[in-house]
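Shown here: the complex without one of its protein chains, the others still in place.
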Amino acid sequence: MENRIGLEGQSSSCKIVKILGSQSNVHGVSKIAKARSTPRRIFWIILVVLAFITATFQIVSVVKKYVTYPVVEVVNKSRKTQVAFPALTLCNTNPTSMMKINQVILNNTDILALFQFIQTANVGEIKTKLQSHQAFYENFPMVDIGHSFDDLVLSCRFNNADCGIQNFSRHFDGTTYFNCFTFTGNTNQMQAGIDHGLSLILSTGDRSPQQPGSYGIYDITNPSSYGLGIRAQINSPDTPPTPIYQGFGVPPGYSLNVGLTASLHTTLPFPYGECSTSKNQTDKNAVIICLQQCQQDILIKKCGCKTSALPDAHNSNIPFCLNIKNWRSQPDLFQGKDEVHLEMIECKRQVMKEITNDRSYEDHCECYEPCMETSYDQSISMSYWPEEFYQFSLLETLSMKAKHSSELVKEAFDTLNSTLQKYTDYLSQGIEVEYDINDQIKLARASKIIRQNFMRLNVYFQDLRVTEYTKIPTYSMASLLSDIGSVMILWLGFSMLSFIEMFELIMVLIMHLFRSHLYILGNKSG
Amino acid sequence: MENRIGLEGQSSSCKIVKILGSQSNVHGVSKIAKARSTPRRIFWIILVVLAFITATFQIVSVVKKYVTYPVVEVVNKSRKTQVAFPALTLCNTNPTSMMKINQVILNNTDILALFQFIQTANVGEIKTKLQSHQAFYENFPMVDIGHSFDDLVLSCRFNNADCGIQNFSRHFDGTTYFNCFTFTGNTNQMQAGIDHGLSLILSTGDRSPQQPGSYGIYDITNPSSYGLGIRAQINSPDTPPTPIYQGFGVPPGYSLNVGLTASLHTTLPFPYGECSTSKNQTDKNAVIICLQQCQQDILIKKCGCKTSALPDAHNSNIPFCLNIKNWRSQPDLFQGKDEVHLEMIECKRQVMKEITNDRSYEDHCECYEPCMETSYDQSISMSYWPEEFYQFSLLETLSMKAKHSSELVKEAFDTLNSTLQKYTDYLSQGIEVEYDINDQIKLARASKIIRQNFMRLNVYFQDLRVTEYTKIPTYSMASLLSDIGSVMILWLGFSMLSFIEMFELIMVLIMHLFRSHLYILGNKSG
Partner (left out) sequence: MENRIGLEGQSSSCKIVKILGSQSNVHGVSKIAKARSTPRRIFWIILVVLAFITATFQIVSVVKKYVTYPVVEVVNKSRKTQVAFPALTLCNTNPTSMMKINQVILNNTDILALFQFIQTANVGEIKTKLQSHQAFYENFPMVDIGHSFDDLVLSCRFNNADCGIQNFSRHFDGTTYFNCFTFTGNTNQMQAGIDHGLSLILSTGDRSPQQPGSYGIYDITNPSSYGLGIRAQINSPDTPPTPIYQGFGVPPGYSLNVGLTASLHTTLPFPYGECSTSKNQTDKNAVIICLQQCQQDILIKKCGCKTSALPDAHNSNIPFCLNIKNWRSQPDLFQGKDEVHLEMIECKRQVMKEITNDRSYEDHCECYEPCMETSYDQSISMSYWPEEFYQFSLLETLSMKAKHSSELVKEAFDTLNSTLQKYTDYLSQGIEVEYDINDQIKLARASKIIRQNFMRLNVYFQDLRVTEYTKIPTYSMASLLSDIGSVMILWLGFSMLSFIEMFELIMVLIMHLFRSHLYILGNKSG
């Protein structure tokens, strides 16, 4: 390369290329420049071109790989990570409190009138809908016939301390459960084990009908009602409760142990995936709630009414779809022989059917999962509770504990107490007795109240280890550049400095051509 | 390198190697060629050899890594993926219908004769086996004593519409459950929530013995029978049901909610793993069924008989192992004082024991998982059902609904109805009454029928997000080539074009030797 002939003495650009090329570190290029025979030069030109094409293909493929933004999930079990105690939402599977209904109906002639009206109105298939709990709420949204907190929760213990109504917030669901109550512990994870969790004694508030013959109507098309129990849902305190979708049942007469193990899922936002990093939009955080709001918006747009089955739309002056507005003003119309079509109800049914069958609307809703989500694996098991041996003492404790003690607790306690009193009197006098039949029937009744109404729910961490699922990018910009570099070196012997080299070559060439041009111009003019 | 001396003028091959070597881009090689002192040349030769060895080791290690075909699992939660509603298989844990047995035994003297024969035959330990349900089926495969669909399913609702026997297919299991029924929704995933799933009211068809003293025999070695309930299994519609292995129990008197979350598992076929991509072999798709067919084949080969506990072998003229063929022709033999060995039963027991203890036969069965599998995570919970308040209405609805209404439904309804009628009459006359003791016993009996026989089963998607587990190769052929390239460059400064260079060197050398040879020959001949 130590070519004696100076760059200045050369006139042909070809020579410049040849000289710089022979100095090139790009392997093939120096070969071409230094080749002494034409066939050998052609041979090397073909090779270099082929290598160039191959390298281009490989570079395109690594760039393609990069723009798919591949991720991989890394799983790690950590004892260090602190996870909040979950929120626990409790709903009575039977939405209405019989006691409240009795109070409300006796005092409210409006409601009785509407009931009678629906009974007689000729509305065809829709009648079942109009007799539902949802219809009641949508016509009388201000009348509360749901269960109260005191009816639901008889005793609450959390992390070895008492808890109460101040730890719960009300969650209203207008369709299936009415009043639900959500417990939030407001603490980070503590010790594992039943003793350090939440322990509740719950009541379904059910009372068998006193009057024979007064029986409720079973609607076979409603799969979630007509059972006795509490619907419970455990979810992250950051997300709103959705007991209709997720959750589990707590049957009466049993102690349900729910052992939790927490998981922390971290996903990556755009361009790696779809998730929202915003913290303030609590409701938007739950995709299901976000989609329901989207459904509500579609419903309002198409029918001009909203439904209590979906979250409240922002403008509250929109009427409910099942609200029968004008029944009082035009009773003749409804009670005529011709079937009356209630437009809004029809429209709503149509829209909901479309939404159910065609989920394409979801694309316009912009509902994304949060990028960081805590979930709780639940291991549920049951044991028979309370043991007969402890029933009396339990009822005594409960009836003393609660200020406004549940009617049911009182009834069961009084029944047991009066029977027992008699026999403890006998016993203190040293008389050995057995229960007589009447007392046995009484005891059986008290026992039935207990077994059909009361349950215990223990929720606790069974393992403090948190499983962290973290998505991490597997192919960074640095890796992309490194791979492109590797390809170029592999096929062309081309390092980053070779770029500069080519740039230098091109610059020298341009300068030479410019100078030659000036020389020619000078010659011409001279 | 611009060596003036032409290649033609050189006579020694060594010089050619030296010249081409000094032109080489393989770093060490040019060093060796251009080295002016022998120690420096030796130094560089040693280095190049060492580098060569290191590079070879590294290349071997990356090739080894490649041939293990490493994969990684990518997890993704998607709302877009559509997953089919699963198949639900229902079996009564009590395989036989008491009603059918009564009908069959009264009409079939053959069966009674065999029963009596087994009772008296001296067959030792095998007697328990011969008294089993399986033995009954293997001797009388044409006699159906299993539960009928109408006995099992009292009401069926799917996605807000009625469903019935036309949505179910019969799955027969000859050992444990006899008649099972499999529901297939034939729809892709729709909305989440209880309201859009499958809701069934089921019956165990159990009736407490009318006659005191007629009690069944409890076999302590049979862990799956003697309970009351339905065995249910949820599986992908593509795979056959295996209720004995997977599945869960549905106890009577409760409403069982099964919330589903779907997962889609995609694995890679050979060489990355073992799975079958074929779509048409439905049965082969379930490894467990495939292995059972393999077991059946071994049994048939070794004992000449098949068992109803395993899937049907292809040739149906093979007898069942528990079939007692010749009892009628030689009763004396069986009832003699010496214990009779039933060869086929003995042989089968032996073969099944071997298969259980030594799973090496599985290697010859060629049973692979399907490469694409849908699974459904189940979250099961219970609530007390039906609430007493709705029992009468439920029975009324069921007894009107079913054409061939279940005997049990009728009995419970009639009991309740007759009692209630009396009191509604009183009530309409304004007389306040309490149930008398007889009526209370009647009501208790009706209530017992309901609580011990009927149950509700709700199966629904609790989340429409599908978790996709996809295995992808982590080390492609392109990566392998790239890594080999990197190693060669790193240790030898060796790019792809260097290969061509070496090839050129070798070609020139061969041509030179050939020419020299011709020249020597020419001189000799000259």
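The first chain written gets the first letter, and so on, giving A and B; residue counts start at 1 in each chain.
Here is the rule we use: a residue touches a chain if its C-beta (ideal position, glycine included) is under 8 Å from a C-beta of that chain, and two chains touch if they have at least 3 such contacts.
Nothing here was measured: the structure is a model prediction, and the numbers come from that model.
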Requested in this report: Touching the absent chain in the whole complex: find that residue among A:N102, A:S383, A:S418 or A:S516.
Outcome: A:S383
Requested in this report: Consider the whole complex, including the chain that is not shown, and state which of B:I45, B:C347, B:L490 or B:L509 touches that chain.
Outcome: B:L490
Query raised in the report: If the hidden chain were put back, which of B:A51, B:C180, B:L264 or B:M344 would touch it?
Result: B:A51
**Report entry** Residue ranges of chain A at the interface with the undisplayed chain
**Finding:** 1-2, 23, 25, 72-77, 79, 155, 157, 160, 190-197, 199, 201, 254-255, 257, 259, 379-394, 396-397, 401, 420, 423-424, 427, 432-435, 456, 458, 462-463, 465, 478, 482, 485-486, 489, 495-498, 500-501, 504
**Report entry** Touching residues (missing chain, whole complex) on chain B
**Finding:** 1, 3, 22, 27-28, 30-31, 34, 47-48, 51, 58, 61, 70-73, 93-94, 206, 208-209, 211-213, 215-218, 220-221, 223-224, 226-231, 244-253, 273, 287-288, 355-357, 362, 369, 378, 380, 452, 469, 483, 486-487, 489-493
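In this section, only the chains that are shown with their structure count from here on.
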Query - Fitted rotation between chain A and its twin chain B in degrees, CA, nearest 5 - result: 120
